[in-house]
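Below is a structure I'd like to ask you about.
Of the protein chains in this complex, one is absent; all others appear in place.
Naming follows writing order (A and B), and every chain is counted from residue 1.
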Amino acid sequence: MNKKVNLTINGTALSVDIGTTILDAAHELGIKIPVLCYHKDLCIAGNCRVCVVEVVGVSKLFAACSTPVWEGMDVLTNSILVRNSRKHIIELLLSEHNADCTKCYKNGNCELQDLAAEYKITNQDFIDLYHSREYTIDNFSPSILKDDSRCIRCQRCVRTCDELQSVGALSVAHKGDRMKISTFFNKPISEVVCTSCGQCVIHCPTGALIERNYIEEVWEAIADPAKHLVVQTAPAVRIGLGEALELSAGERVTGKMVAALRRLGFNSVLDTDFTADLTIMEEGTELLHRLKSNIVDNDTRQPLPMTTSCSPGWVKFFEHIYPDLLPHMSTCKSPQQMFGALAKTYYAKAVEIDPETIVSVSIMPCTAKKFEANRPEMRDSGFKDVDYVLTTRELAIMIKQAGIEFATLPEEKYDSLMGKSTGAGVIFGATGGVMEAALRTVYELVTGREVPFENLNIKPVRGMEGVREASVTIKDTVPEYKFLEGVEVKCCVAHGLANARKVMEDVKSGKVNYHFIEIMACPGGCLGGGGQPIPTTPEIRQKRVEAIYAEDASMAIRKSHENPEIIQVYKEFLGKPYGAISHKLLHTEYCERQRY
Amino acid sequence: MGKNILKRIDLIFKDEADCKSVLKKSLQKTNDELINELIASGLKGRGGAGFPTGLKWKLTSEQKADSKYVICNADEGEPGTFKDREILTQVPYKVLTGMALCGRIIGAKQGFIYLRGEYKYLLKDLNVEIENFQAICQELKLNFKVDVFMGYGAYICGEESALFESMEGKRGEPRNKPPYPSEHGYLGKPTVINNVETLAHTFTIFQYGAGKFKDLGVQDSYGSKLFSISGDTPIPGIYELELGMTVEDFVNDFGDGDTKAVQVGGASGFCVPRKKFRETRIGYQGKLTGISLPTGGSMMLFNSSRSMYNLLSNYLEFFTEESCGQCTPCRVGTQQLIEGIRAVKRGDKNAAYLEKLLALTETMKGTAKCGLGQSVANSFQSIVENFREEMIF
Partner (left out) sequence: MDVIKDRVKSLVKEHGKARENLLPILQGLAEQERFVSEYAMQVIAEEMGLSTADVYGTSTFYSFLDTRPRGKYIIRVCKTITCYMKGKNQILLALEEALKIKLGETTPDKKFTLLETNCLGWCHKAPAMLINDDVHTDLTVEKVHQIISEYKQLTYTTLKD
């Protein structure tokens, strides 16, 4: 039973647990105190001072986000003193800001802009500090752009990169009027340990950190009559897109999304979920190969545990931090890149289009996918496998620019050959989804029976805990997999790079001995990715994850190996999983990168 | 010009008792007795914040933790202050004794002296003193180790929570408070952090008892204080004076006959113009008549040849550089203030803009995260309000 504290806010009495901040206490009364540096995902900073409130009897104001309530506190959140102080703070921020909003990518979706509008900052008396400074704009990365002129130094990005992701590519440098958010020696983020995960982008309140957008390039390609536009859509996009188009969080908009893509002008609307199923076939087979070579042949060239490789932020992180452990990573490409390789080979051949005319676009909840598409080795089709990657946010912008009334669109279906998917494919969008999809197929391959979980819902690997473990003891195998009889296959799922690091440190030290590890770079998995609509909070992630599993439950087929288009692609093109053609098109290599 | 009105004391630099006897005497008393002695003396922090020392030690002693710390704040960076340097040069054993007794009372086995980087030349001799002191501690079976931690050029690290951050290997950015150091200090453990002079005074109190200390001073500004005096004065230096004097008396003793203003408490302090000398007293805010100003002891005198605009400009330049930069009102506010007075002087903004700047300093006072941002208002307001014409013409 927690000790309680009694206080008054704006004249209303309430009783809260000891340790509650003024901000949270006010929230209980439905009183919203504006914030900038505060974010639910991150530790409390208390530096922007926007959330200051008055406590009767004290001349100094208190930051609501970082001040715990005390007995008898009498708080005023909207007194003249508070309003005047808050106005000053906003004016100060604007005075050192590039406040030319019409030219900013975040125009209309900026927290500073919202505050200025709320407080009607129509007069700027303070001196313009912005124009007398030299600001750096870092546009070297294919994924993320950093514009210091729009930075309000709330340090959300630093806390995100450091605490949430344990990457530490950003920090606060210098002090006083020279204080800024910087990388190591102010190098471009593409030259340091940045994994392109984009978590900084979805936590940045202004336009200081944004994704590199390819909207105009895609419009141009669509307008080119000589080009055939192929688009693929990631699992997490269909449950996040609605938020950027005035629908509520967790709405499943798959059919409308397909309809919108057709109306935008894409010629072939196909699904990344198809190649998610394909990834399960390839990766599942690879896992079985590794289990055999390690357990039976004592061959550790492809060692265990094997980690997933579909999260490019995780892959880059691994290349920087654990380059000597690279053989542990599955050689499978991500679903995006598998799709890219097949679109300009298998698909082009089947529908009789010259692959040179294909422009392959992907819609992703992710910024690291932009980096991934630009990796020099991703050209196994003979062309650049994926030409442009658009985030969920960019798609929403294009839909709005095209004047499409999204909510009234009919539900349409994907085109065929690479448009059918299963429930196993769609759950790739959630943390634990790849693991669950893999288990559904691999278990059945090995034992001939379905996974022993009701409705195929493998609950132990689901949820939002940072690191989750599950194990299954294999019994009564089919003859081919006799070597797994009695083996307890140990699995681990982690999301967010800080948790990924924890798991890898345990693997390195020998503290754990898993067989298979699924890692998603972003908290929540792809549904919380760096390309998803902003804001992304724990509550919103929860709604999105419920939508993903609802989508899974609603699908007719729920196991990757039962997808008829998957059966077809192997029969007509690839031969068998992990075979020669698969190795050429669907598998890849990694490179060692600098630690910093 | 000195008329010798002010009572000059010599408690700190008087080198009578040796620390061994003071330690021995004190170690025979209980913790409560020692704390009560401190509380009875009315000693308040001599770094400028003026928190009652006895209460600070008491609160920290009441915390339950597996380790605690005593830190001596020797990051003397306030412009015009140089007394702590002198204490550490001449009578460091007094500071060390205070630290060790504090350690005994609160239950800390480790003490640190956070010495500013600019005072590195003191280090060698200080280390010798510390070694001698440790030997005495060992003799008296007092388990207390003292180490020096060097600062490296950051005024803000004189702020207690920024000091902890610095000692933890991070940027010296002040923390959110609460929790306070007595609960959550260095490495998150209960910590007593005291100014050099405060610790030196505890030696005096433990040596002579609370009474002798309390007899000095006026009302609730007990005791004596070291004043660092510089500027337009024929006798700059460090003086130990009784608290509670008027600025008029002070100027009579230390001025050069043409004193226009006195800056009390450094750049974070107040500028007292000639017309307010009589009514202003130097002490801790209490029931004194007139205006009473708390202080770290920095007293800078300016004569009529000095431009108050240049001086204010200098203070603001200092703050814009030394601010840690994390909170909006201080980081941007200090820049707005200096650009603002420049614009008014140049004529780009009219004189009425000074009102907007004064209002801004009130906001900074109310919303800044730490004392640095909060105190800019002191010098800004006192200079602009009392020397307005110099800001404009």
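Here are a few things to note about the model shown:
We take it that a contact is a pair of C-beta atoms (placed from the backbone, for glycine too) under 8 Å apart; a residue touches a chain by one contact, two chains touch by 3 or more.
All values derive from a computational prediction rather than experimental measurement.
Across B:Gly209, B:Gly237, B:Gly257 or B:Gly347, the residue that sits in touch with the chain not pictured is B:Gly237. When the whole complex is considered, the residue among A:Arg159, A:Lys175 or A:Arg290 that touches the unshown chain is A:Lys175. Of the options B:Gly153, B:Pro178 or B:Gly257, the residue whose C-beta touches the omitted chain is B:Gly153. Contact with the undisplayed chain is limited, among B:Ser26, B:Thr60 or B:Thr81, to B:Thr81. Between the chain not shown and the residues B:Arg306, B:Arg342 or B:Lys356, the one that touches is B:Arg306.
The chain that is not drawn here is touched, among residues B:Leu140, B:Leu187 or B:Ala351, by B:Leu187. Touching the omitted chain from chain B are residues 76-82, 84-85, 116-121, 149-155, 166-172, 187, 228-232, 236-238, 263, 267, 298, 300, 302, 306, 310-311, 314-315, 318, 321-322, 324.
For chain A, the residues in touch with the chain missing from this view are 162, 167-175, 182-185, 192-193, 595-596.
Heads up, the rule we're going with is that only the chains that are shown with their structure count from here on.
Centroids of chain A and chain B (each the mean of its C-alpha atoms) stand 50 Å apart. By the touch criterion given at the top, residues 44-50, 52, 59-61, 63, 66-68, 81, 84-85, 88-89, 92-93, 95-96, 125-127, 129, 152-153, 155, 172, 174-179 of chain A touch chain B in their complex. On the chain B side of its complex with chain A, the touching residues are 154, 156, 171, 173, 176, 178, 319-329, 331-336, 339-340, 343, 349, 353, 356, 359-360, 363, 365-369, 374.
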